[in-house]
Structures are given as structure tokens and as C-alpha cells.
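Reading through the C-alpha cells given below for one structure.
Missing here is one protein chain; the remaining ones are kept as they sit in the complex.
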Amino acid sequence: MEATIEVSGLRKRFGPTVALDGVTFTVQPGQVTGFVGPNGAGKSTTMRVILGLDAPDGGSALIGGQRYQSLRHPLNHVGSLLDASALQPARSARNHLLWLAHSQGLTGRQVDVVIGQAGLEKVARRKAGGYSLGMRQRLGIAAAMLGDPPVLMFDEPFNGMDPEGIVWMRGFLRSLAEQGRAVLVSSHLMSELEGSADHLVVVGRGKVIADTTVAELIAAASGDRVSLRTTAWSEAMAALTTAGATVAASDRDSLTVSGLTPERVVAVLSGAGVPFSEISAHRATLEEAYMELTRDAVEYRAAEPAAGTREVAR
Amino acid sequence: MSTGTITPYRSEQRPGRDDFPHLLRSEWTKFRTVRGWLIAMVAAVLLSALAVVAIASAANGKQNPAANPTVAIGPDGEAVTDNFYFVHQPLTGNGSITVRVTSLTDAEQPGQPPFGNVSQPWAKAGIILKASSKPGSAYAAVMATPGHGVRMQYNYTHDLAGLSGTPSAASPRWLRLTRSGDTITGYDSTDGTHWTKIGTVTLAGLPPAVKAGLFAASPQYVQGGQGFANNSGPGGIDTRITATFDHVSLRDGRPGGTWTAGRIGFPTGPEGRFHCTASGPQQPGHYHGKCAPGAVPLSGSIIAGSGGTYTVTQNGGEIGPYVTNVDPLGTVLKGTAVGLLAVIALGALFITAEYRRGLIRTTFAASPRRGRVLAAKAIVIGSVTFVAGLIGAAIALPIAERKLHSGGWASSVFPIWSLTSGRGLQIVVGTAGLLAVAAILALSAGAVLRRSAGAITAVVVLLIVPLILGVVLPQGPADWLLRLTPAAAFGLQQGTPQYSQVMHICQPYNGCFPLSPWNGFLVACAWAAAALGLAAYLLRRRDV
Partner (left out) sequence: MSTAVRAEWTKLRTVPSTGWLLLTAVVLTVGVSTLETVVVKCPASCSDDTTKVSLTGVLVGQAAVAVLAVLVVTGEYSSGMIRITLTAVPRRITALAAKAIVLTGVVLATGAIAVAGSVLAGRYILPGNGFTGAHGSLALSLGAGPTLRAAAGSVLYLALVALLSLGLATALRDSGASITVLLGLLYIVPLLTDLGTLDPRWEHRLQEWGPMTAGLAIQATRNLKSLPIGPWPGLGVLALWAAGALLAGGLLLRLRDA
């Protein structure tokens, strides 16, 4: 079976809320596809529809060309982690994996393999109710790997991971892709995906906003901006604005200049006698690219914190 | 790197207070802001009321002979049994009748086992002043009973205790009734000289001449039956009483007078059981009543012996309230079980829902004194349930009673209690109280078990299953079950009047619970209190 996920024109509403409004994308094997979007964009719903848990109002979701319901031993085809807390607290982790294995005709031996893969050997016989969030995530990963499937779907797997866990997870995802599996990882935090995802599907308000590689997305967002580090920023600002550039301060002592090439910026600053320590073509972070892209699609935005009661000395 | 100083944050909010009334308010807010719970509470009460009314409509009295039996009606409108033979003389104006009882036995011959092999403790023999021979007419009587000593009874529903012990030749009982206008006073004595007043009654509208005489009556011995699928039914055993009277004296304004034998009651109803007519000479002597073929022969005899003694024997007969076998109002009120289940579920959910979502941690972080939180929850859920139950019961009771009455259930046997009468209040307030206690029990069970399914089941098993088991177990163990479990509180819903001076089957089937209604309620409250205590202890000890 070809290891792909093909989603086409999915539509779904929950009562008055439109969750999916024509979602179409494909997940290819051999790469990690990030599935990103603001809260409430429809990521979890899409995953549930792919797994046959929720029925769509329109459209289709196929795995290797087949509907999920028609797969025999589905966990051998698709492994998924939707909700790490979906556990019976009184049952041990090993037993949780055991019943899952039995449901696919697998044995306890396979259970021990994935426990090793997830690094849970020491805690496998403990009751799942006592697990920390990170341990639960690893258990969910183990469950997804039980059938050694060519297609994997993870819904917010970085949730609750400590820094060591995040690093491990990134490496794990990459290795899965290198093995030729199709990996779909959803998240709403860009910093997690940077470095692990190759391809991105960006959704907002139930629609696909972008379906490109990470490099292209960043390049599109970077534009022709120049990053500048200087301590004399007020002079730099004045000089550059006079030269026709738009300057924005992005950090305490770094500026982003748009409208001028890096060489031109160097020339202007040297001419004005403004010292600077670093200049480079700006590379937008994935976070910036994403923010720009989804600005209109964000559903929930908190109010700006109240100003005036704090004093920050400069 | 920050080189500046940041002043610590100081809140501009006014500090709140976390005393108990505010805790109550927060729990009430918790409850009323879950729309599903409010709806469920209202639905519970509505459904109960509907169920009660529906069952009342289905309780067809027209086809049930017990619904409208042929009974005499007493002076206060209640159904009464008034069947006995006696010898009497008219007593005109003020006067008295006195007698000495020297023996009271239920055996045919001395030393033999009792007639019917059972001993009816409420068999009676003594003196009576009766307004007329119409069944149901007013009377006052002083009598000796085998099981309860000397009693004074009047107007069927009233019973007062006199000397204890059974009369014998060595220890006789003197009985006296004095009439003065409409007031009758009863006395007893062991020696004929020192009299103790048992009681004084005023019987309104007594005629100038009343019948004063010697009587005896021996009601059936009743034993309960059980049956979950109608395996056996209740039965009654006929009994007999024989008493020996002497020193009979009648004092009124007129001397002399002849004793007449008389019969009260034994009506010719469709039952045919008591279809007996007087035959033989209407005078002291052997006096037989003939009864219809197939009916149990009932007879009495009043034999005038030498020296002014009278031996009075009576098979059957009874003077007292009519005690019925069924309690339609009590049965109909069991419709509240529908709402009771919902209320139990709500009580448990009020706390288990917090455990399920981890909300309980937020609660206890906000209010670390856990016992108070539990108390506040109990008060909130108990009060809401009580008020809802009060409204529901107050609406359902009059409607149900009206339906029963129009469905053929005679109001003489099954009184219609108004909402302001003692019994009406007991039913309405009692039902509301029962619901509230059940909710609190469920809350405690939920706190102890932390899972709703187990908590709800536990309370249902304690509260409802004993009623079902009570029908299946024999009388003794069934009574203990209904004394010890919270189901004792269902006694508050008894619909028929209860009389202790009549031997009757005491089963919930007959609207009769072993404990008095409010005592039963206390048992349920004790359970709730114990459960709350256990829950509070566990809450404080356990991690959350």
C-alpha cells in the first residue's frame, strides 16, 4: 500500500460552527508534514475525520487510496496519537498497549518493542493515572508505533514535553520520515516544528491557507529585509529613514530594515558614521511567516495586557 | 538583561471573604449555572408529579372490592366495623353501669389450647354505652382484653389504657362507665372500692336513653403473607372470647328493667360472611345467631348463670375502625420514586462531576477547608431538592387524592387529607424531606466513591431495594430491614390512618411501616449524617 494520506474537499459543521470548509491536501511519504493553524482551525477535526471517527458532511479522506473503515488491522496501516490523556487511570501502561496489540492480532513482544522505542521501560508497569504529561505523550507515541505503520498522525505531540523530550521528539519524527513513512504532525506552535517539518499545510478557519515546503514559506515571508545590530539605534533609524527605508525595531538592539539591499544599508550607515556590529539578509522565522499568514485567521486573540502599572527602566 | 527595578505587583481589587455564607453562595452558583442540572431537577419533580397522577388514574377502585367495601360509617365519617352481640338495658339520663370480670379466656374449656390455635390479643369483653343499635353509632366502652389489659375505647378510633393484666378469679377487674349529660367517664378497679379513672369523653348528641350492656367481640387473627409473584396471600383465623361477668349493676334514675339481647351490625353485604340473623328468644338465655350457608358460623351466647353471673361468649365480631388491606394513596405516592432516582443522580453528580474533570482541585485550592465545602454542597443540594419536592408534592397530592376519590375509592375508608391537615403536611413535607435526604446521601456517596455509577447504585440499593425485599421477606426480617435502612422514611407517605388497637398486617403493602413516620425519617437522616461524616473524613485525609 502506498503510504499517503489524501484529503479532498472535507466539509464538516458542528451545529452552527463550521469546522471544516473544503480542506484539501496530501501527505507524502518520506517527509514530515506539519499541520499547523491557530486554535480552532480544524486540525483535530481533520485528523478525526481521516481516522473515521467523525463523519464529514462532504469530501473524502483516503489512506493509501482506501477509506479508513475498510482497512483490515488498521493500526498496521496508520498509527495515531490524538489525545495522550485518553487512558484508563487504573490500568498500567503495558496493559494499555497490550489490549491494543491484541486487537490487531499482535503479541506482547511487540508491546515490549515499542515500550523500548518510547523509553518507557522503567515505568511500563505503573498505573497510567500516575503518569506525568510527558510520560503520557510517550505512551501515546508507543501506541501509535505498535503496528509499525507506514503512515503516522500525531496531534500536538510536543504538548507537555520537557526540553529533552522536545529534542528527542524532533529526532524521532525525522527518523520516521527517513524510514520512508508518511508523518503528519499537527501543532499550533511553530518553534516546535522548525527543524523537524519539511512540508507545511497551514489551515485557518476551516480552509487550507498554504500548502508548501517550509523553505518556500520562509522565503516568501522574508522578503527583502535586512537585519541589523547596532547600539546607536536612534542614529541608525534616522539615517536609514532619510534614505527611504522602513525601519522597525525588533529587539533591544536589533533593527529590521526593509526597502534597501544589504549593500545599500552598509553604505548609508558608513556614510552617516553609525557603528553596527552585524548585518545580514533577514531570514524570517517560521513563526513570523506563520503569523503573517494567519493574521486574519486567528479566532481567539487575548486583549493586550494593561499598560501603565509597570516600570521598566531602560 | 534587565537593569531596572520592578516594583512588586499590588492588586487593586478589594479582598473577598471566604466565610461560610460565601461558600454557600459559590456552591449555589455552581449548581444553578449548569443548565442541565437545573432542568434535571425541575424534570425530576415534574415527572414525579406526573407519575403520581398517572398512577392515581390507573388505580381503578371501581373494579376493586377493597376500594369501596360495605362498611358502617362512624360519627366522624370514618369507616368502622361494628359487629357484636350484647345484652343491654336502656339507661335514661345520668347513671352508670358497673361490672366485675372474673375470667377472660379464648379456650373452649379451661386448660385446652385456644380456639383456632391462636390468641387474639385484642379480643374484648366488657361494658358499653351505645347511642343506638345502628352500626356506626357513638359509643363508649370499658373492656378487658387478653393481651393489653383494661382499655377504654370510644367512637371506634380512640383507645385509652387502664389496668394491665388479665382478669382472673384471684385478680378480677371491676369496670364502670358513668354518664353525665354528654360526658362519659370510664373507671377500673381491682377491688370494687378504689376506682381509677381511665378517661373522660364527650360524645356529642347522645340521646337521653342509651343502651347500656355487656358485650364481647373477638376479631379475626390476621397473619401476613408474602409473595413476589403471588405465591401466597394473607389469611385470617377466626377466634373466640369467653368472659364471665358478675356484680352487674345498672344505676340510673329508674329502677328495674329487663335485659334484652341485641345484635349490632353483621350486615348482609355481598361478602355474605357475616350474614347472620337473630333467632331464638330475645331474652337472656342461650342466644344463637344463624349465619348463611358457607359463611363461617358466628355465634355468641350470653348465659345467665346463678347468682347474677353472666358468661358471655363471642365468635368473631369487632368494634373499632375499619382497617383496610390496601393503601392506594401510599402506592400512588411511590410514583415519586421516578424523581427520587433523578434526585439521587443529581446529588451524586454534584460532586463526582468535579472529580471527573479535575475541577475538584480548583475547588479545594479556592476553599482549602474541605469539610466546609462538603457541608455547603450538602446544604445547597438538599435545599434545592427540598423546595422542588415541596412544590411537586403540594401540587400532586390534591390531584391524586381527587382522582382516587373519583376512581371509586371511598373516602370513608381512604380519607382525603387536605394540605393543611396533619397527615397532609406529613405527606408533603415528608416527601420533600425524603428527596432532600436522598440527595445528601448521594452526595456523600459520591464524595466517598468518586464515581457516579457506584454512588447512585449504592444509594438506590439502600433506599429502594429494601422496599422490594420487604415484600419478599417474612414479616419479622422485613420489619428489621425497614427499621434499619433509610427506606424507613417511606413511612412518611402512608395514606391510610394507622390504628394500634386493631390487629392488622403491617406491611408497606398496607401502608404500614414498622416505625412511626417521623421516626423513620430520623433513621434516614441518621444515615445521611453518618455518610456525610465519613465523606468529610475521607475528603480531608485523601489527596485530591
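First chain written, first letter: the chains are A and B, and each begins at residue 1.
Just so we're on the same page, contacts are C-beta pairs under 8 Å (C-beta built on N, C-alpha and C of every residue); 3 or more make two chains touch, one makes a residue touch a chain.
Note that the structure is predicted; figures quoted are calculated from it, not measured.
Colleague: Give the residue, chosen from B:Arg356, B:Arg402 or B:Arg540, that touches the chain omitted from the document.
Modeller: Here the residue in touch with the unshown chain is B:Arg356.
Colleague: Out of B:Leu23, B:Val99 or B:Val338, which is the one that touches the chain we can't see?
Modeller: B:Val338
Colleague: Check the options A:Ser103, A:Ser132 or A:Ser270 and report the residue that touches the missing chain.
Modeller: A:Ser103
Colleague: Looking beyond the chains shown, say which of A:Pro89, A:Gly171 or A:Gly244 touches the absent one.
Modeller: Hidden-chain contact among the options goes to A:Pro89.
Colleague: Applying the definition given at the start, please give the residues of chain B touching the unseen chain.
Modeller: Residues 55, 58-60, 63-64, 66-67, 223, 226, 228-232, 326-328, 330-331, 334-335, 337-338, 341-342, 344-345, 348-349, 352, 356, 451-454, 456-457, 460-461, 464-465, 467-469, 471-474, 476-477, 508-511 of chain B touch the chain that is not shown.
Colleague: Residue by residue, what part of chain A touches the chain that was omitted?
Modeller: Listed in rising order, the touching residues are 48, 51-55, 68-69, 71, 73-75, 78, 80, 82-83, 85-92, 95-96, 98-100, 102-105, 143.
Throughout what follows, only the chains that are shown with their structure count from here on.
Colleague: Using mean CA coordinates as chain centres, what's the chain A-chain B distance in Å?
Modeller: The answer is 73 Å.
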